[in-house]
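Apart from one protein chain that is not included, each protein chain of the complex appears where it belongs.
First chain written, first letter: the chains are A and B, and each begins at residue 1.
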Amino acid sequence: MNNTNRAANRTLILVIGLVLLVVGAAAAVLGVVSDYRDAFTSVAPSVQQNVADFMDGAPLAGTVTWWHIAALALIVLVVVLLVIFIFRQGHGHTGRFVRDNKTATGETIIDSRVAEQLMLESLTDRPELVSCRVTTYLVKDTPVLKVSALARRGVSPVAIVTLVEDRLAALDQLLGSHVLASVHVSGGFRVKASSSTRL
Amino acid sequence: MTAIEAPSRGRTSVSSKALNKVVSAVSADELQVDATSVSVDLSDSSGKLVLTVRSPIRAVALGRIVTDGSLVERAGGTLLARTAQAQDIIRSRVNALTGYAVERVIVRVTGVEIKQEKRVK
Partner (left out) sequence: MSQETATYRRIQRRELHSSRSATAIVVAAVVVIALAYIATETVLALAGQPPLLVSPTDMGEGIAGVAAVDTGILIAAGVVVALIGLVLVISAIAPGRRARRVIESEKTAVVVDNEVIASALARHAARAGRVSPDSVRVSVSHRAAVVDLTPASGMAVDKDAVLAAVQAELDTLGLSPALTPRVTISSHGKVGA
């Protein structure tokens, strides 16, 4: 769970999907209906020639024209945007908690690391959990602490939730400010039931 | 340490490095951590001195707070209260030790040093 722009993901998939759907359907229809095929064969080469002539229209140097440059620039722009899009996936984990107490003479900022360290320490070596991960991310500019707990086999999820919520309340008390948190309990049958040997 | 009195003739100035060390020491003291963990930034804001302190803070483990509701109060109060208090103390002690007036203290808590209960094994 993170901050990836879900709407953007689905929009991109939808747009490309529609393009493929339309192009594919058009090609299939071309194959099926001979009238369309004939019409296409007669019209397409002149369209292609027109486009090529248009592109050759405003010369820059040699065979290169402004339209070529514009087309290349557009392609580069789209590629850059998409690459940024790819690398933005899965991010949104934030470093600052920003519990801010701003006065004229002073300011306090608490890093998210503080809340994460405190929660992680309190949930380590608990018999109900195999492991636990605490991260912070922003939901509409609000920092939210996310606790991902791997429950031991057979443990009731309510036990885990109570465990985590008690510690979150303690965190609120210790910080002096309310923390928004989300909990994800995973685990189940594939997790071993017995606790590990401690030496 | 007594306050530095402004001499009637001449001028005393404290080097930025010395000032840095003073702020680090006072902050480490207030936040109950080692001075080596503290990082201090001194800056000027229209002629006024602004301190930015980056440091972890000592805190009790959450598990202990769950079982003991009054522990936070007894251990010095909430983190926000402690940092607010630290700002005031840093300001006044730096002023007392160096003579400089501090306009603003920004405390950035970068982590926690969790007090473990001493266990008898």
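In this section, contacts are C-beta pairs under 8 Å (C-beta built on N, C-alpha and C of every residue); 3 or more make two chains touch, one makes a residue touch a chain.
Keep in mind the model is a prediction, meaning the values are calculated, not measured.
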Listed by label, the shown chains touching the absent chain are A
Taking the full complex into account, what residues of chain A touch the chain not shown? 1-2, 4, 6, 8-14, 16-32, 37-38, 40-41, 44-45, 47-48, 51-52, 62-64, 68, 71-72, 75-76, 78-79, 82-83, 85-86, 89-90, 139-140, 142, 144, 151, 153-158, 161, 164-165, 168-169, 180-191
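As a convention for this text, only the chains that are shown with their structure count from here on.
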From the C-alpha centre of chain A to that of chain B, how far is it in Å? 39
Within the complex, chain A is touched by chain B residues 57, 59-63, 65-66, 69, 72, 77-81, 83-84, 87-88, 91, 103-112, 114
Counting only contacts in the complex, chain A reaches chain B at residues 99, 101, 103-111, 113-114, 117-119, 121-122, 166-167, 169-171, 173-177
